[in-house]
Structure formats: structure tokens, C-alpha cells
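Working notes, beginning with the structure itself.
With one protein chain withheld, the remaining protein chains of the complex are depicted in position.
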Amino acid sequence: MDKSMLGDLSSLTEEDQVKMTTMIDQLQIRDSLRMYNSLVERCFTDCVDNFQRQTLGKQEETCVRRCAEKFLKHSMRVGLRFSELNSGKATTD
Amino acid sequence: MDKSMLGDLSSLTEEDQVKMTTMIDQLQIRDSLRMYNSLVERCFTDCVDNFQRQTLGKQEETCVRRCAEKFLKHSMRVGLRFSELNSGKATTD
Amino acid sequence: MDKSMLGDLSSLTEEDQVKMTTMIDQLQIRDSLRMYNSLVERCFTDCVDNFQRQTLGKQEETCVRRCAEKFLKHSMRVGLRFSELNSGKATTD
Amino acid sequence: MDKEQIFGMAEKEMEYRVELFNKLTQTCFNKCIDKKYKENELNMGENTCIDRCVAKYWQVTNLVGQLLGSQRPM
Amino acid sequence: MDKEQIFGMAEKEMEYRVELFNKLTQTCFNKCIDKKYKENELNMGENTCIDRCVAKYWQVTNLVGQLLGSQRPM
Partner (left out) sequence: MDKEQIFGMAEKEMEYRVELFNKLTQTCFNKCIDKKYKENELNMGENTCIDRCVAKYWQVTNLVGQLLGSQRPM
């Protein structure tokens, strides 16, 4: 989620621009904390089903790594497509 | 969610009443944005399962329309029943 | 979620400590309201499936009581384990 | 309580009610409405189910409230 | 609108977009990605599915927006 979201800030006074950018930064920090929490929740739910032992098994660890990596790559690709749609030059099939 | 939720505001000063009403309006705008987002999420999840093509099919579009209309009618009916319960004259079966 | 979450407050001025504690209290009130709402949602979803009548049946009521009690006991146990992990002395299996 | 706290409490009360209403609406939609969406009107069965679902959800809200007893936030 | 309201509106607009993006991401992950996580790269089929899922989600967002008509918050 980048600054371009809000279009042209130049019409604002110096002080308002600072206030706006801080607001965006605050929102981005909160959003990335939430993303972190839901990524853990999703990969734990998908990868960990057995509670015979108290420590993560080899297979579970691999599954969590792949789940997290796939989600991050997925999320980046969605971001690209989303900004294309936002700026109106959607890819034609 | 309407002003009645908060009972009698008259005991507040003029200025506080304005502050209270603004708070309610802010909450209502945020709530309707959230409702809009979850309605899209729900009807997309229920109606769109095929990704052979990049554009919405006829059937998918009809399904989304019906899903959205049904949800809005459902939501209004729940609102009626909810305010009846809130004001203590629940309908007897 | 208790005050210890934030570590040592003594380094803050008197006034800041009050501000910090109020912030924690606000968060705890909001959190317990949310917990209350999701407990109702969970136990209703798990226990109430039949809408032949308008009032809760005996069995449904028992189910809701057990669900709520189990969840509260569960939540307390998770809290214990969580604070152990947080303070670094995790129990060995 | 000073004015600041009164507004704070009012805001939490409203957030609580909005969330209660949203969860009630979503839960009863899942319980009562047929996901095949064959028409865009609510049929008789769905309407009756909605009324009873709201009533029962309300009863569960009160029941859980009693169980939480003194802990009950509101 | 005074400055206070402008900032208020800007904040809600951003919260709306962040939530839209998160729901889009979660929904398309559920629709397109195989939960067995056999490798850590996205394969060709998954990539195509993601592109089409985003496009269709966008169309549904606009369609529901029209249905909400004047009520449409944004």
C-alpha cells in the first residue's frame, strides 16, 4: 500500500503533508502487523494438525516455510495486478 | 445503526451533542465501508469458482446480483427484529 | 492481557504512566467486548441449528453453557502457557 | 467520570453494538439463506428462519452474558 | 469541509482500500493456491489463476457498487 494511493499531496500545506504521510505510515505499520499475525494463523492452521509432541516436526516446518513463501509471492503478484487495475490499464486476457 | 442507539442526547450540551453525532456518523461511514467489503467478499466466494477466463460469466453475474440483493433484504429484516428486541417488544412465536 | 505486557513503566513520568495505563485499560475493555461477541457467535454457531421454534431448547441451552465454560477455561490455560513462553521458561514436554 | 471518559464509553458501547449486529447478520445469513441463490427475493421459509434466528441469537447473547457474570464488560 | 473532515475522509478511504486489498489477497489465495504446499514457488497454473481472480474480484466490486447505488459509501 504505497503513497500513490492518495494521489497528489502537493495541494496540501507542508505541515498537512507531514500529517498525511505519518497517517499513511501508521496505517502501513498496523497493516503489516496484521498481515504477520494472519500469515502465522493461516500457515499454522494448514500445516500443523498433530499434537503428539510439543515441538514442530521436520515436515511441519517445511510446510510452514512453503506456505509463508507462497503467500508472500502471491501477495506481491496481487499487488501488481491491483495497481494495474487501479491505474486503469488492466491486462487483457 | 441509528441515533436511537444512544438513547437521549438532550442531557448533553449543544457542543457535546455535535461531537456525539459526528462520532456516530464516523462510525456509520466506517461500518458501511466494511459492510460493502464483506458483501463483495461473500458473493465472490459463493458465486465465482471458475478461472478459465478473465471476465465474469453471465451466470456468475446473476448469482452475484441475487446474493447481494438477498443479503441487503436479509440485513434489513434483521435490523427490524433487532430493534424490536432492543426496545423490548419481541414478537412472540 | 495484563500490565506486565509493557514491561517497566517506572522510567516514564507520573503523567505518562497514567496515560499508558489508561491506554491499556481502554484496550482491555475493547478486547473483552470483542471476546464476548465472538464467544456468543462461536457457541451459537456450534450449538443452534434448528429454527422450528423461536426459543432456545433445553439441549441447546446446555450446549451453549458448556461451550462458553469450556472456552473460558481454555482461554485461561492458553493465557498461562502464553505468559510462560513470554517470560522464557517454557515447560518441557 | 469526566467528559472524556463518557465519550470513550459511548464509543465502545457503539462499537460493541455494531459488531454484535454484524455478527448476528452474518451468522443468521449462513444459517438461513440457501447459497445457490436461485432467486433474489427471500422466500417464506427464509423469512421465518431469520426471525427465529435473531430471537435465538439474542437469547444466547443474554445467556453468555449471565455466565460471564461480573466479568461481563457491559 | 474543514481540514479535520478532509483528514477523516482520507483515513477512511485508506482503511477501505487496505481492507479491500487484504480480502482480495486472502480470497484469491484460497481459490488459487493448493494447500498441500508441495513447493515454495507459484506454478504456472497458480499464476494465471491469480491474475484472473484479481480481475474478476474487481468486476464484482464494481457490480456490487452499482447495486448499492446511492448508498455506495465511496
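Each chain gets a letter, A, B, C, D and E, in the order it is written, and its residues are counted from 1.
Just so it is clear, contacts are C-beta pairs under 8 Å (C-beta built on N, C-alpha and C of every residue); 3 or more make two chains touch, one makes a residue touch a chain.
Being a predicted model, the structure only gives us computed values, none of them experimental.
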{"item": "Chains in view that touch the one left out, judged over the entire complex", "value": "A, C"}
{"item": "Contact with the hidden chain (one of C:Tyr36, C:Phe51 or C:Phe71)", "value": "C:Phe71"}
{"item": "Positions on chain A contacted by the hidden chain, ascending", "value": "26, 29-30, 32-34, 36-41, 43-45, 47-49, 51, 53-56, 60-61, 64-65, 68-69, 72"}
{"item": "Hidden partner interface residues of chain C, rising order", "value": "1, 5-6, 16, 19-20, 23-24, 27, 31, 34-35, 38, 46-47, 63, 65-67, 69-71, 73-75, 77-79, 81-82, 85, 90-91, 93"}
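In this section, only the chains that are shown with their structure count from here on.
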{"item": "Interface copy of B-D among C-D, A-E or B-E, judged by whether over half of the contact pairs recur", "value": "A-E"}
{"item": "Fitted rotation between chain B and its twin chain C in degrees, CA, nearest 5", "value": "120"}
{"item": "Far-end chain from chain C, centres as C-alpha averages", "value": "E"}
{"item": "Inter-chain centre distance, chain A versus chain D - centres from mean C-alpha coordinates, in Å", "value": "30"}
{"item": "Whole-Å gap between the CA centroids of chain A and chain C", "value": "27"}
{"item": "Chain D, residues touching no fewer than two other chains", "value": "15, 32, 51-52, 55"}
{"item": "In chain C, residues with contacts to at least two other chains", "value": "53-55"}
